[in-house]
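Rather than the whole complex, this shows some of its chains in their spots.
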């Protein structure tokens, strides 16, 4: 095995974003509902956590691939942000360094970014909270990064275990981060709407003491599966 | 090694719950005090964390054994809940999936459950917080689960490293989750009360600047153990 090799970088400027109306429809739902509506795929690993509770974003992904300990490309991706976008930052190896802080957040926010999802660390979390700029990250770390190696912007990446194409819709809240492929955004919004439509009634019944066992007609299947009741 | 085998399930309907008065006495104490009063055993692993700060439950355990990625039995256990119970959910293998959300919480709350302790994941945490339904879990995950394999309800389980029998008293707060065997609940409440009785006085002394070294008469034992002071 030999040593270093140049990592060529590329920035894709024009990416297809899904129709705004579709994104707005999806924005009505939380990550758990959307994940179910997708058929239970597309979830990032649960080690990604919001830096503060209550944030909720839904927008097209602008992606960036970073190297461990190097946030140079965060400045490059900033230029590619359009209002409503969510930046998704992947790293080529596990790293908890603080790639992002209040200055970059000021820039991202000025460009119209709704939030950041990063498979690495962030810092200045008190400031980010005050700015109400939501971030989902795998660590909080005061450690800064260098600017030495180029990565890429708006290429397909894997972030926290999920594949993301630029323009995919990112839905993130306190429950986690879901990736909806652009082509499925409309159908997913439909499915999510259908799910929620029936929930108010279900919630009312359950609150009244009706059991899921009865509401979902589970007693038969459970008995068939062999469930035994004893005293 | 061969392949699949049916996992038979059982639901025990009648479990012995400790006397309500004893549970109420225990409810006056936090998890740390109860754990000390037990002789420092019975604590679940600290990776279980509350989904919001400030929750505090004390009640008899209703137990459920789940399979990875399958929450079918959560609907079965709902029927076995009596007012004041705490549901304890164990899983047969490590899994962070979101086994529990706002609909199940609505049902559990309607049945009178005080809270949930689960060695797995939960979702809809914003809703659960709004409902003030406390959950101690090892993960928050938007990922839903299937309903394919039966487990058991009200059998002895191991949850987050602690053995739990149905009817044992669960004490949980921001410091963690403690299991008090039903037979020891009264004695533990007594011991906890004794511990707390002496604490106000100790706290007052320490606040006044008295050192634990003197209050607990540690100087002699420390010297005997070989402790040396240098300048």
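Each chain carries a letter (A and B) given by its place in the written order, and its residues are counted from 1.
Rule of thumb we're sticking to: a residue touches a chain if its C-beta (ideal position, glycine included) is under 8 Å from a C-beta of that chain, and two chains touch if they have at least 3 such contacts.
Note that the structure is predicted; figures quoted are calculated from it, not measured.
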item	value
Full count of same-sequence chains in the assembly - 2 placed in this view	6
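Criterion: only the chains that are shown with their structure count from here on.
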item	value
Chain A-chain B separation of Cα centroids, rounded to whole Å	31
Contact footprint of chain B on chain A as seen in their complex	30-32, 34-36, 40, 43, 46, 49, 53-54, 173-176, 178, 199, 202-203, 206-209, 211-213, 216, 218, 222, 225-231
In the complex, chain B residues that touch chain A	6, 8-14, 72, 74-76, 78-79, 96, 98, 101-104, 106-107, 109-111, 121, 123-126, 129, 139-144, 147, 149-150
